[in-house]
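The complex appears here minus one protein chain, its other protein chains still in place.
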Amino acid sequence: MIFDILLLSLAVIFIGGGLVLVKQLFKLAFFVQSFGSLLLTIVGIFVVASREDSGAQFTDKFHPQFGIDPLSGLFLIVLGIVAIPVLVFSGSYLDSDSKRDRVIACLSAAFIIILAGTVCARDPITLLGGWELMTIIPASIILIAHGNDKSVRRSGFIYVAITHIGGVGTWIAVILLAKYGVMGGGTHLHEGSPIQIAIVLSSLIGMGTKAGLMPMHVWLPRAHPAAPAPVSALMSGVMINIPIYLLIRVLVYWCRPLPVWVGIVVLTLGAVSAVGGVVYALFERQLKKLLALSSIENMGIITLGLGASLALTAHGKNDWAAIALAAALLHIINHSIFKSLLFLSAGTFEKTAKQLHIDRLSGLVHSLPVVGVSFFIGVMAISGLPPLNGFISEWLTIQSLIHVSTYGNFADGTIGAISLVAMAATVTLALFCFTKVIGLVLLGKEQFPRKKESSDSLLMGISTLFLALLCIILGLIPALYFGRLMQIAPWSSNKVSLLVLNLPGTGSLSPLCLGAILISGTFVLFLLRSNRSAKAAPTWLCGQKLTSKLYWSGSGFTKPARMILEPIIRPTRKITRVEELGITQSIEYEGEVPHLIESKLYSPISTWFMKVATIIRRVQSGSLGSYAAYLIGLIFVLLIAFRLGIL
Amino acid sequence: MHFTSITAGLVQLFGGLVASMLIPGFIQSLKAKLQGRVGPGSLQPYRDLRRLWNKSTVSVSNSTLTYRIAPSVVATSMGLAVLVVPVSSLGPNWGVGHDAFVLGGVLALSRLALVLAAWDTRNGFSLMAASRDLTISIFTETAMLISLSVAALVAGSTDMQVMISRISLFHVWSSPAPSLALAAFSLVVIAETGHQPVDNPDTHLELTMIHEGMTLEYAGRDLAMLQWSGGVKHWIMLVMLSEIFLPHFQNAYLQLLCLPLTVIAICIILAIVESTIVKMRLLNVPRFLGLGTILAFMGILALKVPS
Amino acid sequence: MNGFVIWLMILLGLAEVMVKRRTVAVGLVTAQALILVGFAISEANSIDRLIIAGALALRAFGLAFLYIYLIRRTHEVTPVIASIGPLSRAGIAISLSLALIWLFGSTTLVTPDTSKAVLVLVVFGVVTVITRRATLLQVLGIVLIENGLALSALVIPGGSSLFIEIGVTLDLILMSLVASAFHFRIFSEFGTANAGALRSLRD
Partner (left out) sequence: MTDVRSIEILAAATVGCPILCALLICFLSEQKILIFSKIAGIGTGCFGILLSSLLILDRRLQFDNKWIILDYRSAITIAVISIIGALSVGASFQYMKTQKDSIVGEHRRIRAYYIGIFLFWAITFAVPMAANIGFAWLLIEATTAMSALLVGFSGKKRALEAGWKYLILTSMGLGVALLGISLLASKIPVLGLNGMTWSAMHDFSGSHQEAMIIYIIIASGLATKIGWAPVHNWLPDAHSEAPPPVSGMLSAALLPTVLIVAWRFEIGFGAIIGRQSAQRIFILFGILSIAIAIPFLWQSLPWKRMLAYSSLENMGILALGIGFGNPIAIAGVVIHILGHAIAKSYGFYTSTPLFRHEPNAYRHTASGIARSSPALGVAMGTALGTLAAIPPSPLFISEVFIVFGGIESGHAVAAVIAVLLLALVFLGISHSLIELLAGKSFAHRVNVRFTRIEYLSFFFVVIALLGLTVVAFWLPSSHFIKALV
């Protein structure tokens, strides 16, 4: 029954995706699709709440099978809840007159269906098929949208290339899982058996690449910004969660029990990604790229939660392992909400300001009040501030890490502590990074004249506001559903009490109370404050007038951090001084924070590969004689190999 | 038991919300004495507050609600922090718990409010201070979180009340971990409360100040709230230092009794440090606090080394 | 089969590898084919065998006429020089054959001699293709291979197949016809029937 509703919702999205090609039905089609997504969410909520599986079970056979269980249901919720505002947003963001936009809209419907299909796939071949399409469809959307730009084509290629090469890991993992009957649940692997290790490592590579974990992340900051805003939102908000979903399936469901070092590896990956992502986000100047880098950071946080869960399971601490897993799942939900919110807002900003260089956007909250405030809330949530949702999941992750340290041995205890350091650095750096974003983008002098509010921007406002409200609500009532998340873990665990996250070994977290105190306190003090106010005066700047030339730039704001991190991130800068008659006429400054993994690891490898390829291509020399010689050579080599006993 | 709780609650509220302004005042007057000046008395901050409360606030042209609401947010979150940080191993819950990492979130919120207010006014000096504050906060917060983690590992919980009662046990101190955490947290206290050698609370020179810079645009009740918040922050940090990281009694009453003494002692030390040590270069601060992080981290290692 | 015939075949093959003029090469290949015809007739014990001999003869003469015709029609202004000198060619051919014989070890046709001879002739043919540039000589290399294989077919225990032998003959003639069509076209397009000029397709 519930499975039928799932199929129905996908069918509705499918129909909506078809209708979108008809110009007259463009807007209607999006509402049809949002309705489908709503159904999808309801299906997910129902499955998670009732803890009932529906449809097929996992199988090792190569027959397309679909089904839902609570874990899939959770990701369906994430998908649905992001898809609804994204679709509403698309209705005004995309242009019904442009054929290209209609095709993009159609493909994004396909994207949603594929994402749902991958989450619900119950056999190896559908899983792999969905996995591939999940890459290809956004890539094609990127190319359709901006394919005439050479750099975008290159981004698209790098995206496809790196995810595909990394995807080899997924292929191998899935095939091994099917081969050894693990997927169907028939067999259990022994702890530390070679097959288990092979599966774990290859899935970490394969799924880690797609999830954008460092150092396999290089595609992500290129691909996500290149797509149109709604698709970026889907990519960052939903798509990169799918590999985490698979990773949870593999590591938590299928390959248990795992040796401790798996947890250590996962924690390390998470810590590196979290810090690395946010450090590069801090110095990034293009808004969407910054958001993409911050996705890496958040994937890192999620991975930290997952790693903590693995490490804790290895020590038999099932309660805390369930909490850690639930923390990761909660952060997935939260991240998908605020990240899609931020991407959608960035899309609106782009429409208004025609660009996304954060130093050149200013005072957008004046011209886009609704979207601006939503963006503000989203940023607060992503910075992990109470009482918003990001704070809850980050708090839970930190708690899980502490407990890794508590229960772990020397190795995993230390890694747990290092992850804590990483997490602390990540949270503060994120705050640094996003205060910069708000300050530059929303606040300050209004630069873009306010346009008359049209119905289009109304839809954009509604969709972002919806997500912002979710950020607040989910931040206030996490305890209501956190117990359900804990029950997603395949082992049984104790439930937490309602309204307060009263977890063992913590000082408990009561978001409602925190929120109430913060909001009421602020309100009262604000009322007290504003009984008397002097006339507005210009900003005090030693008597100087504040002109836009005196504005702080993002790179200026982050300069102290850049100088301190210099030994690690190796920023480059170039100063060109134009002098005339001994007097400096003008100074040009160019600074950059190069992405070291890209320049020190990937480009040498690709250059080397290209060189080797050039050498191999000499085989095709064009000379008939040499071709004939290859035949003799082949026979000789084979015969000698046979004589030596190799063949 | 019940009575102890009420007493502790009263101390917590009174000390945090009312008496906390004494701490910066006391340090200032002590410093003046040490430097051979007459200086203001310990109650000077209260006089300032009264004066400011009666003045009108200033609004900056082109600024948004962010600027106007920031002091309220800062003050509220500091008030909340007072509720979160317990003064003894027993005490009321106030509905918000005593989790160490909740405190981290609350402090971050106040920091965000101030920084965004600086962005809102686009005041170059405020932004410079904000930028420095955030840079330093990367290291402060990390060091604070790690030293609190050491305490949590020793206590087996991140509940600060549990920490207080567990760390009061004598045998805990046989491991180097609590001492290392103490060293680390002392550095955090210096940085968080804005004292030398990290920051100079007395200066109004734009190029040297950090915390003062962000309050530059404010006046009247806004400034009053911010100054009050500064006092509360002192209180929070010193209470944590004395109750969690320093050796203390096991009995809740004795803890409460000793609290003022320890706080005064710490204030004296702070005043001496501030009078004798010069402010360090901004770029050296991370090293200073990095040292704290490393110390605390070694505390964790000390707990984890298989014996 | 006696050793003399085998050695004659091999020597003719070696000469084919070393020879400079196309006409002589055609002659050598034809001579080989005629030896095969003679051998087939001498061994013939049934009508089938005789027909096979006839097919061989047809192929020998047919190809000879075709190639001579081709040579007449495509007169090279400057003769196409092989990339490697005749002695080196012979050296390569002989050493490759010896190496291959060694690698083959005891894998033989009915008699070790014949199988080695066939092997050597195939290697000579391949070496001709490798080292010669004149298109016709490359075709002759393949004919040389086919001559070797025809020799092997004649000694296969249980007998060759009439059907297949005729088929091979037809195949070879068909191939030669197609090759000659190419030869003409190449000569007219490139001005010389030199396979060395065919180097525009490469990566």
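Per-chain numbering from 1; labels A, B and C assigned in written order.
Note that in this section a contact is a pair of C-beta atoms (placed from the backbone, for glycine too) under 8 Å apart; a residue touches a chain by one contact, two chains touch by 3 or more.
Note that the coordinates shown come from a computational prediction; the quantities given were computed from them, not determined experimentally.
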Chains in view that touch the one left out, judged over the entire complex: A, C
Contacting the left-out chain in the complete assembly, out of A:104, A:120 or A:160: A:160
Missing-partner contacts on chain A, residue numbers: 62-64, 124-125, 128-130, 132-133, 136, 143-144, 147-148, 150, 153, 156-157, 160-161, 164-165, 167-168, 171-172, 175-176, 178-179, 610, 612-614, 616-617, 619-620, 624, 627-628, 630-631, 633-635, 638-639, 642, 647
Residue ranges of chain C at the interface with the undisplayed chain: 103-110, 115, 118-119, 122, 125-126, 129, 135, 138-139, 141-142, 145-146, 148-149, 152-153, 155-164, 167-168, 171, 174-175, 177-179, 181-182, 185-186, 189-190, 195, 198-201, 203
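Following the convention adopted for this analysis, only the chains that are shown with their structure count from here on.
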Where chain A and chain C are represented by their mean Cα positions, the distance between them in whole Å: 67
Centre-to-centre distance between chain B and chain A (centres being mean Cα positions), rounded to whole Å: 35
Chain A: positions in contact with at least two other chains: none
For the chain C and chain A complex, residues of the former touching the latter: 83, 96, 99-100, 103-104, 123, 126-127, 129-133, 138, 195-196, 198-203
Contacting residues of chain B [partner chain A, same complex]: 56-64, 66, 68-69, 71-73, 75-77, 79-80, 83, 95-102, 104-106, 108-109, 111-112, 115-116, 118-125, 127, 130-132, 134-135, 137-138, 141-142, 145-146, 149, 152-153, 156-162, 216-217, 219-222, 225, 282-283, 286, 293, 297, 300-301, 303-306
Interfacial residue positions of chain A with respect to chain B in the complex: 363, 365-366, 380, 383-386, 391, 395, 398-399, 402, 405-406, 408-410, 413-414, 417-418, 420-421, 423-425, 427-429, 431-432, 435, 438-440, 443-446, 500, 505-510, 513-514, 517-518, 521-523, 525-526, 528-530, 532-541, 546, 550-552, 556-561, 563-564
